[in-house]
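Okay, here's the structure, questions in a sec.
What you see is the complex with one protein chain gone and the rest in place.
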Amino acid sequence: MSASEPRPRTLAPFGRRLAEVTANEGRGPYRLISALDRNGPDDPRPGQFYMLATAAGWGGVSGERPYLPRAFSFCRVRNGSDVRPTLDFLLEAIGPGTARLGAVEPGEEMWLTGPLGVGFTPPNGRPILVGGGIGVAPILCLHDELGTSVSVLLGFRSGAHAAVAALFPGEPAVVTDDGSVGRRALVTELLREELGAGDDATVYACGPPAMLEGVRAICAEREVPAQLALESGMACGFGACYGCVVPTRRGFLRLCVDGPVLDAADLESAIGPGAGH
Amino acid sequence: MSASEPRPRTLAPFGRRLAEVTANEGRGPYRLISALDRNGPDDPRPGQFYMLATAAGWGGVSGERPYLPRAFSFCRVRNGSDVRPTLDFLLEAIGPGTARLGAVEPGEEMWLTGPLGVGFTPPNGRPILVGGGIGVAPILCLHDELGTSVSVLLGFRSGAHAAVAALFPGEPAVVTDDGSVGRRALVTELLREELGAGDDATVYACGPPAMLEGVRAICAEREVPAQLALESGMACGFGACYGCVVPTRRGFLRLCVDGPVLDAADLESAIGPGAGH
Amino acid sequence: MSGPLDICGIRLRGPVLNGSGTFDAIAARRTFGDALLEDFPFDAFVSKTITLAPREGNPPPRLWEAPAGMINSIGLPNKGLEGFVRHDLPELHELPVPLAVSVMGFSRDELAALVEEVGAREEVSLLELNVSCPNVETGLVMGADPAETGRAVERVRARTEKPLIVKLTPNATDPASVGAAAEAAGADALSLVNTLKGMALDPATGRPWLGTGAGGVSGPAVRAIALEQVREVSARVSIPVIGMGGIGSGRDAADFLLAGADCIAVGTESFRDPAAGRRVSRELTMLSRNERDFSPLRAG
Partner (left out) sequence: MSGPLDICGIRLRGPVLNGSGTFDAIAARRTFGDALLEDFPFDAFVSKTITLAPREGNPPPRLWEAPAGMINSIGLPNKGLEGFVRHDLPELHELPVPLAVSVMGFSRDELAALVEEVGAREEVSLLELNVSCPNVETGLVMGADPAETGRAVERVRARTEKPLIVKLTPNATDPASVGAAAEAAGADALSLVNTLKGMALDPATGRPWLGTGAGGVSGPAVRAIALEQVREVSARVSIPVIGMGGIGSGRDAADFLLAGADCIAVGTESFRDPAAGRRVSRELTMLSRNERDFSPLRAG
């Protein structure tokens, strides 16, 4: 165990299990997929993730890929009486795995392992949540947990992508790259405005590497603690393959067991090799 | 070209092409699949076959197989005004390829190459058609061509399988292994009854190896010419891989270019290595 | 084909191991808790390969998904002998199955030191020599050359009384000769295959994707190749053979046993299904109930 401070981790049932897809809706260019995880815990921690694969047709159109499961943060957990727990995932289709998962139909089954990794740690000061693009997924459940009074800053490529902001209760601040919804700005600009030097705040962020690096630099400059949910290519998701390492000040860390949430202070840079392709 | 007598062969357009599935119906345990082959010839010869693969999801549930296309005799070609040509295939699900093809939905697309190989040669004497199980497929289109006055002898494992006999116009003689439809007998018994020694007949047969071997032996004994449509494992279907050879009196022949219809006289036995598994 | 068995005098409840470096029981326990121990997926546990000095491993990216498999360039990250003994060994000792420790040395001296120290630990039931590394003196890849492999095994043989498994690389012209050399030099068992050398290019740049340029291919893509090598090697030696390479089902495992392996290992499939070892065991038991007549090719 290499983390210096313990982070919230809900244990996963051992092995993969089948979960039934209950809904698949479009949110702008994203898909919002719900799955009934009957045999999973009802209290995954925001920031934790699941490895997903469809039960049928994993192998894709060409028969070549996807072969390995894919990592996804849950974006909501719902524990209503007959739906407990239902996990929501927000997906952006960027390759064969996300394309196949984005095409699941209600009633279909998915293989699922998780919750995996460690989630966000409760704030010391006032929480500021920063999400970029598909990176809003873990920010949404963190928001659910922290309550609606926290600051939420969201950035999107376009107005179409920003449709997903409607999932957030309250009034999140939204900017877009093209100014079609909210100001034309990067979400890091909102953070820079929101955050005073030495502010008694904790920043939580998830998004593309360049955004996370911006958040890291801003928080470092102002000496505000930040927790960043990173991504890296994963094969297993439970520490078995050593494939998902990211360079940190404490050496390479396996993002799937020591992350995906890391202290910004541990990072030289949030832009790792192979990240953000 | 090694065949001693030229056999009917309709040339295939070069390359594979997409065909739209227009129907997929159950016939007992078999599937009857129709595909609109807009860019294919309308006159494939009975006995010729096509290599098929689905356009999507070829790769199967496990992502491992099927990888290569699969060989299927067409069982009917229909050239109505707006359906020309529509090819019908009769499928028995025995593995990952036939399972996937058996699950195609109308509107879905299939990759198709063909017609391939050589078909049956017109009869010298009165034609007797013998089909066993899924082997009735090429017998059906041969029957369409020769007209309804010919003798058709069909054998099936069970009454459920015998449902497919209803596709034949007229009154084919039907026997089953369990006697649930027609007599409890092997179709070779029907042939033995039908066929006199030195009969002025031509026998056409397709079915499992043991049945074909029975037909071969009966015809050899009575000195009646027989044409047998054989099967073997195929990778390409157009003579490229040399994988589909069967032992004959003329050496190994590639079943996909020199067959699948062979003269019974060329065969020592209709049961080849790896056949009938 | 299933059920309890002895391998080099060690009693196992069944024939399903893990491939070294494809299951980290310590990290898995952090993730799945003690449920892991209650339903432990393997009949013996093989550690990730350790070296004398600690290693950070290779620069990322370390993974590439390939048709029916993957390529890895992990580079043996490990805490080194001392760190392993202090931190990992106590935790691995809690596993409900015998422990094999995989070791690799960049010279025969290093390998000998590792074998001696690790072999002396009572927690350790078996040692596995990963000889797929280039010999720093000769430049030859130890495990690809029968003579090099023989010399390495000879050198370490006297250092321990524990059974020595030698893990063969598939990147060799004649794995059976390498296996025979290892047997002659005193190996108690062989395991194969390790990964096949492979590479991939980043479609966005046209440059090698993996941090180190090349890596090792594993998964179903290599299964037929591994099966053939297991057949060739086990036909040549009389010591037990642990077969692996793309095993993902009981049917696959049965094929390796039929081809001459005494045990099998599940590697990459555990990434897709953490409990794959258990599933393979169960499926194998079902098959062996139905297939009593099958006799291994080696015996036949």
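In order of appearance the chains are A, B and C, and numbering begins at 1 in each one.
Definition applied: a residue touches a chain if its C-beta (ideal position, glycine included) is under 8 Å from a C-beta of that chain, and two chains touch if they have at least 3 such contacts.
Bear in mind that the values here come from a model prediction, so they are computed numbers and not experimental data.
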Return the single residue from C:Leu12, C:Leu52, C:Ala68 or C:Val101 that touches the missing chain. C:Ala68
Across B:Pro29, B:Pro66 or B:Gly207, the one contacting the chain not displayed is B:Pro66
Selected from C:Val16, C:Val46, C:Ala172 or C:Ala187 as touching the chain missing from the view: C:Ala172
Taking the full complex into account, find the residue in C:Ala53, C:Ala120 or C:Ala214 that is in contact with the omitted chain. C:Ala214
Note that subunit C touches the chain not displayed via residues 64, 66-69, 71, 141, 144-145, 171-174, 196-201, 203, 205-208, 214, 217, 219-225, 227-229, 231, 246, 251, 254-255, 258-259, 291, 294-295, 297
Which subunit B residues would touch the chain omitted from the figure, given the whole complex? 1, 9, 11-16, 53, 63-69, 111, 113, 116, 232-236, 238-247, 251-252, 254, 257, 272-274, 277
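To be clear about the criterion, only the chains that are shown with their structure count from here on.
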Could you tell me between which two chains the number of C-beta pairs in contact is largest? A-C
Suppose every chain is reduced to the average of its Cα atoms; which one is closest to the average of all protein Cα atoms? C
What's the farthest chain from subunit C if centres are computed as the mean of the Cα atoms? B
For the pair subunit B and subunit C, the C-alpha centroid-to-centroid distance in angstrom is 48
Centroid from C-alpha atoms only, then distance subunit A to subunit C, rounded to Å. What do you get? 34
Residues in subunit A with touches to at least two other chains are numbered 63-64, 66-67
Of all residues in subunit C, which are in touch with two or more distinct other chains? 68, 220
